[in-house]
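Below, a portion of the complex is reproduced, with chain positions unchanged.
Note that the chains are named A and B in the order they appear, and that numbering of residues resets to 1 at the start of each chain.
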């Protein structure tokens, strides 16, 4: 239907072809920028807020509570090392095309416990 | 060694092209001439004539059988394509270039180019374009764009977005590389392709096989009509083959461009290690990624919706078995089907055309431009970034996607400059962002040209 707009394009180059290019590139950048801002600022803000209110409840000075932004962990470096190791040693993960950062240490999490859920009904 | 490989490949490509010019073109013209002069012309050839009952017994039977063999119906086009199929299989096995795709596609090319008796439009229900054949049923998933979203589901279920979450600005590199799509679009228009065809061809620059197949099944499927009433061409085959060929050749195409555009100092930049990512963030990323990107470009929903759906299955932690199936059996089955049928769709008589050559040329340009855009944009970002937080432009190439090959190229090139500077994890960010970026670009093409 709206290919009508480009009817003459095959011959010279309809200005709308350029429109698609300009709008297209802009929108791709815009979309990923929106995602960037959302995760860089809005989500971090929300998660920090939760962390702080949690700290407050526990009687910890919120200022001392680590913000989500700055959490740095040895775990991740371990994970990278692991990933590289696997990558160059061709373990199954790489062969099968799974690209993962493996958490080397698995901690207990209440989320993963059905028992927790069941006993407290 | 690396050089020898490059030469091998170039030699193979040159041989193929020459062979084509030498054999296929004339054959093709001859066939065309025949078609135009009508069925009478072909009657002059020695062929099976069901009405001719004068001969009797064994000899007649043998003649009839002979009419059906591949030896009777083969053309040089078939042989060229079989050679191409063998090259695909060779590259996949010898150099492990995207073997999960090139082996099925290569075998598919062999299967699609077994010469089949089809004089007088007879349908033996064998070929991929013959209604009622098994290949035709399986091809349905390509033609209707059903397979690509299922592949995206599986990719979502195996992708870890951690590096993007920990360093979201890498998303922009994934955006930059999509410039290749739009410039190729202009190029295709200039070469005379109709707008929908040009849009589909442009997506080759996105370096995503499933996206390319999906878009060409929507825009250049041989069924849609242009404004002037002529149908668009069916370019699914050439576009898919071009996209997968160049994706396989990413380790050959990208390094020279990357070295050309960066100086030694830039190649030595060390990036900050990514921060830890919480489980909550990993769950929220696909959910909000889905909502944000699809609100902006709803036409990308079949691809991005499935990609993020798969990732939710993976990250939710409570649907492990579904994620496991999505990234193993399901994606494998679809992979087998899509590779086989895309390969078989290259039947010589529909594939060996001028358009296919142009599409391959445009595709090469698209990959080069996309790589260039990614690297240059990384350098541009560095102008604005503070010292100590700069981006190594060697990860810019990863924005084209071609997961995970282009990220591997970043790693390898980075190691060449500094043996202790691992770029793989950083390159994963633009790499997956490139998948999202080209799906959005595909959505834009669809909403303008669909």
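Rule of thumb we're sticking to: a contact is a pair of C-beta atoms (placed from the backbone, for glycine too) under 8 Å apart; a residue touches a chain by one contact, two chains touch by 3 or more.
These numbers come from a predicted model, not from an experiment.
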item	value
Whole-file subunit formula (labels as shown)	A x3, B x3
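Here is the rule we go by: only the chains that are shown with their structure count from here on.
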item	value
Between chain A and chain B, centroid-to-centroid distance (C-alpha), Å	26
Residue numbers on chain B that touch chain A, as the complex places them	100, 158-160, 162-163, 165-166, 168-169, 171-172, 174-176, 178-179, 181-183, 185-186, 189-190, 192-196, 198-199, 226-228, 273-281, 284-285, 288-289, 292-293, 296-297, 317, 327-328, 403-404, 411, 422, 424-425, 428, 433, 436-437, 440-441, 444-445, 448-449
In the complex, chain A residues that touch chain B	2-7, 9-10, 13, 17-18, 20-21, 23-25, 27-36, 38-40, 43, 47, 68-73, 75-77, 80, 83-84, 87, 96-101, 109, 111-112
